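Have a look at this one before I ask anything.
With one protein chain withheld, the remaining protein chains of the complex are depicted in position.
And then chain A:
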Amino acid sequence: MSSRELILGRVRAALRDRPRPGPVPREYRRTFPAADLDLLVDRLVDYRAEVHRVGEADIAATVARIVTGAVLVPEGLPAAWRPAGAVVDDRLAPDRIAAAAAVLTAAAVAVAETGTIVLDASPDQGRRIISLLPDVHVVVLRPAQVVASVSQALARLDPARPLTWISGPSATSDIELNRVEGVHGPRHLHVLLLDR
């Protein structure tokens, strides 16, 4: 007997009493008002991300002001967003990625209630590795990408894509529960929230 058959047999035997749980009560909030951008900003700042509310035309200049050094960008990032001298990730080796001062990406969805930004590895966000190794991550967010709740974010996302949910910079609370930013991921998260 294979372990698969053994385990499935054990589990079936364990359920000989044929439990019949009732329906799942779905009385929690499932409809939400329009996303509150100010709430998102408040939550992001609470998680020690830095928020810049800018027009689309100001993206490159804002990034240049935040970052000194090489800025890495995914291949699909709109050309108008790229700061001068941006390095394009055309399958760069990890040490080249780690050497970049910052990475600039778009995002897929953001959740106002929790201050969370989700990347889904679309061409304007790139491979997961590029938003992981550089010390600074700058994310451009369009207001239309912001939803109120976690459930709305899930509804917009494609589970077949690799997803990275980001709430503030890398942090640990392992030493006497003191929050320390930047253990392994980016130490600084900047969010450029575009005007409506």
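The definition used in the following text is that a residue touches a chain if its C-beta (ideal position, glycine included) is under 8 Å from a C-beta of that chain, and two chains touch if they have at least 3 such contacts; residues count from 1.
What we mean here is this: contacts and distances are computed from a predicted model.
Chemist: Please identify the absent chain by the protein name in its UniProt record; candidates are "4Fe-4S dicluster domain-containing protein", "ABC transporter permease", "Extracellular solute-binding protein family 1" or "L-lactate dehydrogenase complex protein LldF".
Modeler: Looking only at the record, the undisplayed chain corresponds to "L-lactate dehydrogenase complex protein LldF".
Chemist: Among A:1, A:34, A:80 or A:144, which one is in touch with the chain left out?
Modeler: A:1
Chemist: Using the document's contact rule, name the residues of chain A that touch the chain not shown here.
Modeler: 1-17, 19-29, 43, 47, 91, 94-95, 98, 111, 113-116, 121, 127-129, 132, 149-151, 154-155, 159-178, 180-186
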